[in-house]
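Sharing a structure, written as structure tokens. Questions coming.
A single protein chain has been omitted from the complex, and every remaining protein chain is retained in its original position.
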Amino acid sequence: MYKIAREKMPQLYRRIAENKELYLPLEIGGQANFAVWEEGDTAALDVLKTVKSPKDAFFPQSENLYTCKRDGKKLSIEPQALKEQEFVVFGMKACDLQGVQVLDKVFLADPVDSFYAARREHGTIVALACHEPEETCFCKVFGIDCADPAADVACWMIADELFWKPLTGKGEALTAQVCDLLTEAEGAEETVEAEKENIRRIVEKLPYMHLSLDGWNADAQKEKFDSPLWEELYKPCLACGTCTFVCPTCQCYDIKDYDTGHGVMRYRCWDSCMYSDFTMMAHGNNRTSQMQRFRQRFMHKLVYFPANNNGCYSCVGCGRCVEKCPASLNIVKVIKKFSEEKAAGGEQQ
Amino acid sequence: MQKLIDRIRELLADGTVARVLGWRTGDLPYNPEPAYFECEEELQDFVYNGFCGANLSKYMIEASRLEGKTLVCLKPCDTYSFNQLLKEHRVDREKAYIIGVGCKGKLDIEKIKKQGIKGIESISGAEIEEAAESLTIQTIYGEKTCAYKDAMLERCHVCKGKEHQIYDELIGDSSDTTDADRFAQVRRIEAMSPQEKFAFFQNELSKCIRCNACRNVCPACSCRKCVFDSTKFDSSQKANADSFEEKMFHIIRAFHVAGRCTDCGECSRVCPQGIPLHLFNRKFIKDINELYGEYQAGEDITADTPLTHFTFGDAEPSIVGERG
Partner (left out) sequence: MSIEKNEEFRPKIVAFCCNWCSYAGADLAGSSRLTYPADVKIIRVPCSCRVNPMFILRAFEKGADGVIMCGCHPGDCHYSTGNYYARRRMTLLFSMLDFIGVENGRTRVEWVSAAEGVKFSATMNEFVEKIYSLGKNVRLEDLRCRS
């Protein structure tokens, strides 16, 4: 275990940025988001949740796949180079970390997504424990411990010191690069343990942390799918893509062509199951109403994904959708509604 | 609020309306959601408080297609949007029973959180009955207070007034919460140099994640199919692929609602990235006011709209450069 004083952090960033890209939560226009740190930027490490999740670092919102160029009668195709630059994502939270693991299940399973795999290979994650979790958090529901993030390096910000604990080979390598800035922390285990206990105590008090996922499994697929509750739940939904674009686990994307005037650029960009052209095919669309699109989002996260991935939900309880939905709809309200209905049904019997 | 609920109950019971469009209590102290209520039992969850900022007039487009009348609760500024939709024949007046609800300024949870208040357990002072000066917020990190004015939505600082433009009956008192100049921000930007203007908007628009929340919440954006959703349209409507795309989307969206935008402020309220989208709309409104005469969309449904009319003596486009 090592430590570094808060005021020395810019030195740490500078050192890392010497030969790596450094992604940090930065405040731009009043909103904190992960972005590449440049000299002079102040990191917003005290922000619990960035607006967008840090998944951009591994799976950017838009990325080029290849470019076709026309030169007279000749056509050339240039594939996009894979990521080769080493980079560090600093300040990810335990929930975001789990989000990356969910993405791994999708993109690293056969057939491997080479763009994503290259980013995973070259990325080192420095995670930060959540000092003051909020009322919109429900990570514990998915078995995530926000007090003890298991990344390449785990960090705790206690008072004005950052405690630094490398956990993997990549983490050790990064530690070696910055070791002269860090000091060996004697007896830090105890301080960190106390902080962990403190965080876990707060977690117990939060309203969403005791949510029950009873009944959300593959066996309930048909029952959930056919439930009349969706018809009621979706009503306020505006069909915007906020929930999907701030989500750390949403992984659907669309592939499009852009006409540059002298060639074609094929790129992919995040798609949202809330949009009317989601999974649009030549014959039309297989989900024609907003109710169906709304249902798809939650069924995917809580039923289909765990059915295909040994029970792993594709929600991590970060609560971004809870905070950002323009109509104040969210996954928690959906889960609660189904639980209530079940309880009411039980009473009747 | 009790008076409102009692009246709603009455209208629902005697069959005047088939359903009620209002707000349902959220599971946190600040997140009520727009909802339909079809029977007395469901009304238990009905709520109307300072966090009911959502403008329900757009939901009336869908509700106009339903069987029977829909009772809709509209705040003074929402009635402008309803009027505008009426003018454009997007809602059916016969299908709506409008209760004009009182409004003393709506709250923005983002502004409360920006003050470092987190772990919120309960909020008092947001109820609509008394005109509270401040909010008392219980959090797991202790009790916090916040002045009501400091937690108000941006749009409430430039309130359009306490008068409802259209209603069947009024319940509750409203007050004009104006304490800022509606065009002050626009004027400040106009005074900047092109470089500064560009830097300002580049910074703001680069945050856009193309979630389309601004468009989908906008009562003026009532097209069945948006031009930006067309598959034949050469634009990445859901990718922030290039800084041009963001400008294109926001300028064109503002242009499409120019002269029809009532400045209800929903776009800025819902933007997950806090982009001051109202600036685009207000710039158009300000120009229209200056060049073609004062015009407030949704105020008078018989008035000529600025972009579908003209006069022979209109200013030439070169005025943009000339007035400096």
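Order of writing sets the labels: A and B. Residues in every chain begin at 1.
One rule holds for everything that comes next: a contact is a pair of C-beta atoms (placed from the backbone, for glycine too) under 8 Å apart; a residue touches a chain by one contact, two chains touch by 3 or more.
All values derive from a computational prediction rather than experimental measurement.
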Can you list the shown chains that the hidden chain touches? A, B
Which residue from B:Gln2, B:Thr231 or B:Ser318 sits in contact with the chain not drawn here? B:Ser318
Tell me which of B:Asp27, B:Glu62, B:Asp229 or B:Asp287 is the one touching the absent chain. B:Asp287
Taking the full complex into account, find the residue in B:Cys218, B:Ala241 or B:Val270 that is in contact with the omitted chain. B:Ala241
In the full complex, which bits of subunit A touch the chain not displayed? Write them out. 258, 260-262, 265
By the contact definition given up top, give the residues of subunit B that touch the hidden chain. 186, 189-190, 192, 194-202, 227, 241-245, 247-248, 251-252, 254-255, 258, 280, 283-284, 287-288, 291-292, 306-308, 310, 312, 314-321
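Here is the rule we go by: only the chains that are shown with their structure count from here on.
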Give every residue of subunit B touching subunit A within the complex, in rising order. 26-28, 31-36, 54, 59, 118-121, 140-141, 203-204, 206-207, 209-213, 215-217, 225, 229, 231, 234, 236, 238-241, 269-270, 272-275
Interface residues, subunit A side, partner subunit B - complex: 28-31, 33, 48, 51-52, 61-62, 132-136, 202, 205-207, 235-236, 238-242, 244-246, 254, 256, 258-259, 267, 269-272, 275-277, 280, 322, 324, 326-329, 332-333, 336
